[in-house]
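Just one protein chain is left out here, and the rest sit where they should.
A and B are the chain letters, set down in written order, and residue numbers restart from 1 in every chain.
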Amino acid sequence: MRSFNRAFALVAATTLLVGACNGAASSPSASTEASPTSGAPSASAPAEQVTLTYFTFSAAPDHLADLDAIVQAFEQKYPNISIEVQTAAYTDYFTKLQTQVASGSAPDTFELNYENSVAYASSGALLDLNPLAAADSDFDPGVYYPKAYEVFAADGVQFGVPEQFSDVLLFYNKDLFDAADVDYPDASWTWQDELAAAEQLTDAANGVWGHFQPIQFFEFYKVLAQNGGSFFNAAGTASTFNDAKGVEAANWLIDKVGTNMPGDAFGPDQDSALFKSGKLAMWHTGIWLFPALADVPFNWDVSVEPGNVRKAHHFFANAVVASAGTSHPEEAWLWLRFLTSSEEAVKVRLDASWELAAVADQDLFGPYLSQTPPDNREAVFEALSDIVTPPVIEQQSQMQDIVTLALEKARLGQLSVADALNEAAAQVDALLP
Amino acid sequence: MAELADVSMATRARTRRPWSRIVGRAVVHVVLSAGGLAMIFPFLWMLSTSFQSAGALLVPPPQLIPSPIELGNYAEIASAFPLWRFLVNSLGVAAVATVLQVTTSAMAAYAFARLRFRGRDALFLLYIATLMVPLQVTILPLFVEMRFLGLVDSYPALVLPSIASAFGTFLLRQAFLGLPRDLEEAAFMDGAGHVTVFRRIVLPLALPAVATLAVFSFVASWNSFLWPLIIVNSPDLMTLPVGLSNLQGRYATAWNLLMAGSTVAVIPILVVYIVGQKYVIRGVTLSGLKG
Partner (left out) sequence: MVGQRGWQYRAVVLLFIAPSLVPLLLFTVGPMVAAAGLSTVRWNLLRPPEFVGLDNYVRLAADANFRDAVLHTVAYVSGYLPLVMVGGMLIALALNQRLRGLAIFRTAYFLPVVTSWVVVALMWRWLLDPGAGLVNYLLGLVGVDGPGWYNDPAWAMPSVIIASAWKDLGFVMVILLAGLQSIPEEYYEAASVDGAGRWTRFRHITLPLLTPSLFFVLVISLINNLQVFDQVWVMTKGGPAGATTVVVEQIVTNAFSYGQMGYAASMSLLFFVVLLLITLVQFRLQRRWVTYG
């Protein structure tokens, strides 16, 4: 036992030593706490060495090298600013971010998706970028895709710059269509066309299904819009998604299950596995999956999704923002601007198919459009002509869960569609201010 | 020890027919093996998935034997992430935490099991009570505390909250309470103090429990996720579970890579467990008290 005590003492001493060294040397958060700033904002970069932290969820695991390339290019252009990248998986990102914001140690710059950004903005956690943008003589907001830029502004405050956008398309397995002698989907399709094709393509005996569309909040508000309905009333004071159009839209999502859509592919990556194994003819999913489907052993392509009364497509956007409490607002602005709209950054993103840089100049997308598969990448931009943005309130996550739960109950037959939607509408209304 | 075992077996043999004993043994073996196979199954599947190529995954029905066999996954995660660094960090933190936890728990357990003082039972209840609030609720105040101490993103911050273990104290208290007191009393009469009795008698006698605690502490620290996630920012200090979580993309996860990482993560624990088991078994010989 004596040797045990000795070992313990040694280990304890080592820990304390390591700790002391670490505490003295590093502490990246020190840069946001007490470092001297350069006084008055100016358009030119200040001379002292500044370290900015940047927290992101979209880099790992596939694009760490791409982000690194952008960071290198930035640090070359502004040698006195160095960027410290911190990553987390999307599922853990907000837990960590909120803990940091709540304790006053938010990263200088970080990433937010649109649905979550509203709560951050209205809570005053984000820096208003307008004064910095105005002071920056060679910045032109027109460099960004207009819709993407507007969406991150509220009440005269620009709380973020758009970094990426993506949308959802109808992916289809050309080989299955050929084998069943069905015409490929095109821009003129409606729900009925999709249903008809799905019925012909479903081959239950061989485990082949006609189509798959997730049944949750995001798909719901989209098909609601496709059916001419709207989620809230014009004033945003009450939910209207449980009206007749809403019920029809929900039925469109749910009735397919079991007949020409699989009923047990809702788990993580299950629909993906189904499509990749050639057992799914049509699939509503996002353009972010292009790289993942590059090597599948069959021919596939994309088309804009069919509408009903009208066409409506998703528009998902991520922004990069600066914390309201950052000690380096000017440097943060330079980084945010570079990350999202500089030539170098945009080129890296498009070459790597790392979602789409939210820039307005369509010419830049040339290389992206010419990559195959899929051939019909123009559909990505076609879809942008009829978009529907997510309904967003401050209690966003709660609202999403309420709607998804209602749809699940309806799908499982626990409630009728109308009852489920009415219940959800009442609960969502309770969340409205 | 062996002769005593033989005596008892011979005694039993005299009272039962030999073949029913053999059949009984065989049945136990078969059941245990079937159970054991069911237990190993996830590990085998994890191993198999770690050798699959990205395209072949989760295709219904998933195959147990990968074809084609992809050897590159391990190399890929090692190049995409500083895997060695994660391993070393995890190892260091787990080793330190284990030593500290076993030490502090054993000492406190001795006090609760053998010493009498006012408020002893209430204090013990306080220890147990610390197990009743989920970390997700206390993590914010704890983070603020670390920030106040200037320890965010540091090795000490990873270890400090694990110095004490109510679980370990409870485990060892039960073990100590179960020990016969004769040796201790003899030692006290010979003039030994509590510290000596603790080190020379109680700890060796309770070696199975102490070794068990060491294994559990190591496993808990090794697999710990939420606290390292929150407190560590730099990749240099990241531990393995947090590092591996970065393999989970927002829309799709590279399961084959994640399984490769998880396989790597399990191996050190197995080593610790196998070594620890030796002390659990060895403890038997020491408990066969002589005189």
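By definition in this document, a contact is a pair of C-beta atoms (placed from the backbone, for glycine too) under 8 Å apart; a residue touches a chain by one contact, two chains touch by 3 or more.
Note that this is a predicted model, so its numbers are computed, not measured.
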item	value
Residue, one of B:A80, B:V93, B:A111 or B:V152, that touches the chain absent here	B:A111
Residue of B:L83, B:V152, B:A252 or B:A265 touching the missing chain in the full complex	B:A265
Contacts of chain B with the absent chain, listed as residue ranges	1, 4-5, 7-8, 11-12, 15, 28-29, 31-33, 35-43, 45-46, 58, 60-62, 103-105, 107-108, 110-111, 115-117, 123, 125-134, 136-142, 144-145, 160-161, 163-167, 169-171, 174-175, 177-181, 188, 193-195, 198, 205-206, 208-209, 211-212, 215-216, 219, 223, 241, 255, 258-259, 262, 265-266, 269-270, 273-274, 277, 280-281, 283-284, 287-289
Touch residues of chain A, complete complex, unshown partner	94-95, 98-99, 101-102, 119-120, 123-125, 263-264, 266-267, 394-395, 397-398, 401, 405, 408-409, 412, 414
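Here, only the chains that are shown with their structure count from here on.
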item	value
Distance from the mean Cα position of chain B to that of chain A, given in whole angstrom	38
Chain A residues touching chain B - in the complex, by the definition given at the top	1, 5, 7-8, 11-12, 14-16, 18-19, 22-23, 26-29, 53, 57-58, 60-62, 64, 84, 86-92, 95-96, 99, 102-105, 207, 268-270, 272-274, 276-277, 279, 286, 288-289, 292, 295-296
Touching residues on chain B, where the partner in the complex is chain A	54-55, 57-60, 80, 95-96, 99-100, 103, 139-140, 143-144, 147, 150-156, 159, 199-200, 203-204, 226, 229-230, 233-234, 245-255, 257
